[in-house]
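A single protein chain has been omitted; all remaining protein chains appear in their positions.
Should a chain be cited, it is by its letter among A, B, C, D and E, assigned in written order, with residues numbered from 1 in that chain.
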Amino acid sequence: MPDTLVALYVFVLSCFIGYWVIWGVTPALHTPLVALTNAISGIVIVGALLVTGLEGAGSSAEIMGFFAVLLASINVFGGFLVTNRMLAMFKKDKKK
Amino acid sequence: MPDTLVALYVFVLSCFIGYWVIWGVTPALHTPLVALTNAISGIVIVGALLVTGLEGAGSSAEIMGFFAVLLASINVFGGFLVTNRMLAMFKKDKKK
Amino acid sequence: MELSSNTQAIAYLVSAVLFIFALKGLTHPASARKGNYYGMAGMALAIAATLMGAEVQSYGFIIAGVAAGAVIGTILAMRVEMTAMPQLVAALHSFVGLAAVLVAIGTYLNKAAAGQLNPVLMGELSAGIIIGAITFTGSVIAFGKLQGLISGAPVKFSGQHLLNALIGLLTLGLGVHFAMTGNMASLALMTLLAFVIGVTLIIPIGGADMPVIISMLNSYSGWAAAATGFTLGNNLLIIVGAIVGFSGAILSYIMCRAMNRSIINVVFGGFGSDAGAGESAGAQAAEKGVKSAAVEDAVYWMEDANKVIIIPGYGMAVAQAQHALKEMMELLEAREVEVKFAIHPVAGRMPGHMNVLLAEADIPYDNVLEMDEINSEFATADVALVVGANDVVNPAAKSDPSSPIYGMPILEAGKARQVYFLKRSMRPGYSGVNNLLFYQENTSLVFGDAKDTIEGMVTALKGGGH
Amino acid sequence: MELSSNTQAIAYLVSAVLFIFALKGLTHPASARKGNYYGMAGMALAIAATLMGAEVQSYGFIIAGVAAGAVIGTILAMRVEMTAMPQLVAALHSFVGLAAVLVAIGTYLNKAAAGQLNPVLMGELSAGIIIGAITFTGSVIAFGKLQGLISGAPVKFSGQHLLNALIGLLTLGLGVHFAMTGNMASLALMTLLAFVIGVTLIIPIGGADMPVIISMLNSYSGWAAAATGFTLGNNLLIIVGAIVGFSGAILSYIMCRAMNRSIINVVFGGFGSDAGAGESAGAQAAEKGVKSAAVEDAVYWMEDANKVIIIPGYGMAVAQAQHALKEMMELLEAREVEVKFAIHPVAGRMPGHMNVLLAEADIPYDNVLEMDEINSEFATADVALVVGANDVVNPAAKSDPSSPIYGMPILEAGKARQVYFLKRSMRPGYSGVNNLLFYQENTSLVFGDAKDTIEGMVTALKGGGH
Amino acid sequence: MNIGVPKETVAGERRVASTPDIVKKLTAKGFEVRVEKGAGAAAHFTDDEYAAAGARLVERVEALSAEIVVMVRKPGPEEIAAMTEGSITISFIESCEADATLAAMHARGIRPIALERVPRISRAQSMDALSSQSNIAGYRAVLEAAACYGRFMPLMMTSAGSAKPARVVILGVGVAGLQAIATARRLGADVHAYDVRPETREQIESLGAKAIELDLGESGSGEGGYAKELSEEAKARQQQMLADELAKAHVIITTALIPCRPAPVLVTEEVVKRMREGSVIVDLAAATGGNCPLTEADQVVTRHGVTLVGHTNYPSMMPSDASNFFATNILNLLNIMVEKGEEGPVLKDLEEDEITRAALVRPE
Partner (left out) sequence: MNIGVPKETVAGERRVASTPDIVKKLTAKGFEVRVEKGAGAAAHFTDDEYAAAGARLVERVEALSAEIVVMVRKPGPEEIAAMTEGSITISFIESCEADATLAAMHARGIRPIALERVPRISRAQSMDALSSQSNIAGYRAVLEAAACYGRFMPLMMTSAGSAKPARVVILGVGVAGLQAIATARRLGADVHAYDVRPETREQIESLGAKAIELDLGESGSGEGGYAKELSEEAKARQQQMLADELAKAHVIITTALIPCRPAPVLVTEEVVKRMREGSVIVDLAAATGGNCPLTEADQVVTRHGVTLVGHTNYPSMMPSDASNFFATNILNLLNIMVEKGEEGPVLKDLEEDEITRAALVRPE
């Protein structure tokens, strides 16, 4: 199967997972969940790395890549940490 | 990506879908759902077709294939029809 | 016209999506039929795409097989009586298992002929064969039990689980050996032992658990299909196999939960507990030939009913279920179900016992009718919900002159289309007389404290899930 | 050490699975922290696998970028005040959008240099750029609104939707043109217009809806990542992008539902309805600076509380919510929450009004306390749940000599950690006096008929979902 | 066949043995019903209503001379004298020790059916007048207690202070006791109850009240749903253990009867002294000596600041519904006593059915 088709398979199947994964979320977790999803969307960093690290990438591409890496990693680090701080606010379940 | 890896990706993603797809089923539909899943597992017919229809398949493979096709198609036809009959038993929702 | 492999791949993807919609559709009555049609469409597309693909070249055997299968399948499905459906599903199921075995062996033969064998492939083949074989014999046993060809009673002996484990290990070992060496004897013995496991796994399981077991076998057959998909490099088989495999397992789990059983116990036939501690109410009921049901079953019949008549008795008072009943009444009325309360003159333990409690829960007097007023209405009621009452609906009062309640007028609950008893056990009521209504065709018992049960109904009526 | 592409693929798959677990984990408080760690692990694995893969050869810029990003991100995250979290998320978000645009352009440059351009690729690139750009400016506007840099009020003018649609079409057209011809001007203009759309889409949306909008923008950024994945042929990006894209959309939908808003209205800022027919209670509250909350929010605080004090008032009587309250009390008590009822001497419309109704619902007298007994307990209560009461908890009675209720002793509900009012609207109580307690930091209003609301709480406490 | 419904003559008795509704059903069955003029007046049933229902309004003598005479209370000597020889009477007979009434009736060949002898079997529940009237007594006793109690029964929090709920203790959880529990709960009192029979615990809780538990070392369940008499030792222990519970009560309603025995003493003078000023005791066993020795039958007295209510005929205080229930019981009993003949109903052999066999009082 050509790569594009594989990508399509993977994409379609992932959409279903995306559809189901967060149903039933506790309302109090809406905001942390948004923060986490935000952090995860920092996955573009992988793209940024690929662009930047490509051997023989032109310098303009490298500059683009550098900024992309910078921005994406701010998001990644900031995102997970913020999520963590939000979750820390949640009192420990004293019971159960 | 080699085919086996593609297969693995597809397999893993499908497992998640399988996990989520039927949560929340109405208990009254348990039995029809089993019947439908049974019918769908008749998908081995695709395998049977591939085995049987292969050019130059040996006759023993062809015989195997023939029986496989036969059995699988009994299941496919029988399965969907049975499901249909079960669902027909359900009274129409007179309201809404 | 021959499909390009790309077009075929897209068709397969569409087919997979259709199957997903099919399964999702079957989770709600409103979408169930559409779901089944999606499933049919998916299957048709899958078959068509396969036939039109480059790999399938000779059609003779295929046409013969499909045609014969179609005829047989259709006849079976149309002829079978409604009550024999479970058997039929089990029987059909065994076919899939056998087909999976045959496909795996056929693939082996083909690949061997083409010289494409390798350990990974042969490992995948072994997995397909083992799972398929278990599915086959397991389903045959399930069929036999349901059809009454084999005793429905669990066949148990000590050391059973150990024996199963040993055979299982041996089978796996043979599979590995075959994969590494291609030894045909190993293949043959492995297949044989896998057939045996199917029998030994299912034989200790009681007839009442068969629906769960069929769903479990379903799951196995899905995995078998997925294994075949790996061997054949066919993504459709993988996707559908994995989905069927996983959802079948989840469905078994859900079914067990609805029956308040542990899935471990069911799948490994009486693994531990069931024997000890005194049998559950459900099990006792099953022994006496009384049907037990889940909260959701009763709700299923009530939510679309035209009329539901509730018969409260002493058990409602003990459970203090009146407030929950009020809420259930309101929910049903919001769905335009007519709800009435039928009060027997001696329900409870004092005159007017039910009236006090229903008034406390603020159930309007207009909905509360006495025996003489309501007895004629049962024939037109869809559901009679007997909440902790017993003697007051016992037909023995009419039919059995030797019973101590003989001669007492009763509420004719038995005339409703469906009768659900909410009680905690098979114990009789005040008079100590066994209730003949339990054994009526349209009667089911929902075990548990009446208040808990009604609250469960309320939750179900509000509709959890999405 | 360099990873083989196969090993990398497997690492990516594991990483994707970790992300799925991360999201699932965040749906329940018990697993939320673990979920976040899964997410971190997934990200670390993804980055490591990418860096060690064959494609990444030069590390200078990368190390600089990651290091700088890590420092900035960490500082931002640690320094920001709890109340400014939403802004921070919006800001971080804009970075992802911009990064996506940069990646797409960088890819274009690389591919152009390698001479690997083709229409499909350029189409995918355009998609990545457009979505990324919208995410960027959209998030910037959201940040501005939340931070108060831009007015939080919706900016609306007639023809707005038409204008947006036109710009949108134009952008798409340019994208298609670029994909077909590779025209750089089209690319530039398309990027520019996409930035504009981000602004025009978000500017008409009110500040209160920003959380939903951020989730929506999140979804966009997921799609942008997926598009990038297609261009780069990277399955991890596709999987994670699609999951983030879809789940973000669903989350926006769920959030709207919890606030009883239509998602269409939110996303297309005041599309139709909101203007007409009289504002919703929630909107009115927002205008006055009063927080409104969902049933689930109140339940969230109650279910793990040590003590909940319920203050019933005339509204409880009007709604006849006493039976539902009883059930809620029982559910909370089953979770070891101490539940008390605080009765103000003049709650309701007659002496003892609340007592009659609570007795009817069979709420034990021991749980029912009068004002003098309970006022000292509010300080130790986690939640004060004001069920259709108003005047009896109004601090104006103490602080405002001009108010007609001045001098009346009140229940000190405001001293509890959280105060939830259940009422239907912003209307005052019997005395006609505005309630100052509404404006207190720890107070939220749950709008709706008290009985419906309490029943919703009961359902939530029983825990729907799975 | 004719049925006579005389006016009750026992002092204070306001019930009547048949009501217009039931008369209508009886005439539909072919009975001729003779109702004494004014028989239902005290129970709010007018002669016109009886006439409209098909009754023949007659003088006293004629009503008494019917083939079957139905009455609430046992007939007096003059009434017996006015009856026809060989006729049947249905009424309470109220004779634990032999008294002249039965002898007089048997002497004239009159066959009395004693309602208190209807057996406690399921089929006879609808003929059990003892239960139907006890039920009324239980309800009414609570109303009486509420009327005598100088405070609120329910909890009431008002701007003029809180009224605490009355602590009501019901002793004896038979038919009357259960109804008393239910009614006191309805009024919002804090209800506790006690009975020697352990199975009552669940019944008390099924009405939302609290059961008082004492460990007596023996059970008080007797045959046929009646309580048996306790041993002396157990009685003493019971009194002592109950005392503390009772002293806390604001209202006590006692219903502990043991058929044909003096009522057990459950509330001693000691306890009465310990109760709060203004408390109330309603003693349903007043007629058989009372569950409290200070009770005086048919009197409301105050002792040690506690009001003791000793009425002996509560059903008569709710004459309309009491008569309705009583009349229905009798109708159901008549239904098994007669069969359809050519010219209206004919009497069956009373020895045939176990219920009539048990209820018929034969000369010894």
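Definition applied: contacts are C-beta pairs under 8 Å (C-beta built on N, C-alpha and C of every residue); 3 or more make two chains touch, one makes a residue touch a chain.
Values in this document were obtained by computation on a predicted structure and should not be read as measured data.
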Next on the checklist: I'd like to know which visible chains would be in contact with the absent chain if the whole complex were considered.
Outcome noted: C, D, E
Checklist entry - In the complete assembly, which of D:Ser5, D:Gln320 or D:Asn434 touches the absent chain? => result D:Gln320
Checklist entry - Of the listed residues D:Met408, D:Leu422, D:Leu436 or D:Val458, which contacts the missing chain in the full complex? => result D:Met408
Next on the checklist: With the missing chain put back, one of E:Ser126, E:Gln203, E:Thr255 or E:Thr288 would touch it. Which one?
Outcome noted: E:Ser126
Item to check | Options E:Phe31, E:Phe152 or E:Tyr194, residue touching the unrepresented chain | outcome: E:Phe152
Item to check | Residue, one of E:Val10, E:Ala163, E:Val338 or E:Leu360, that touches the chain absent here | outcome: E:Ala163
Checklist entry - What residue numbers in chain C mark contact with the hidden partner chain? => result 343-346, 351-352, 354-356, 359, 362, 365, 368, 370-371
Checklist outcome for this item: Note that chain D touches the chain not displayed via residues 314, 317-318, 320, 345-346, 348-353, 356-357, 359-360, 391, 397, 404-408, 431
Checklist entry - Hey, which chain E residues sit against the chain that's not shown? => result 14, 43-46, 49, 125-126, 128-129, 131-132, 135-136, 139, 143-144, 146-147, 149-152, 154, 156, 158-161, 163, 183, 186-188, 277-278, 305, 317-321, 324-326, 328-329
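By definition in this document, only the chains that are shown with their structure count from here on.
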Item to check | Chain hops separating chain B from chain A, counting only touching neighbours | outcome: 1
Next on the checklist: Per the definition at the top, count C-beta pairs in contact and tell me whether A-C or A-D has more.
Outcome noted: A-D
Item to check | Most distant chain from chain C by Cα centroid | outcome: E
Checklist outcome for this item: Greatest centre-to-centre gap (Cα means) from chain B is with chain E
Next on the checklist: Where in chain E do residues touch at least two different other chains?
Outcome noted: 208
Next on the checklist: Can you list every residue of chain A that touches 2 or more other chains, as numbers and ranges?
Outcome noted: 1, 3, 6, 9-10, 13-14, 16-17, 21, 23-24
Checklist outcome for this item: Full set of chain pairs in contact is A-B, A-C, A-D, B-C, B-D, C-D, C-E, D-E
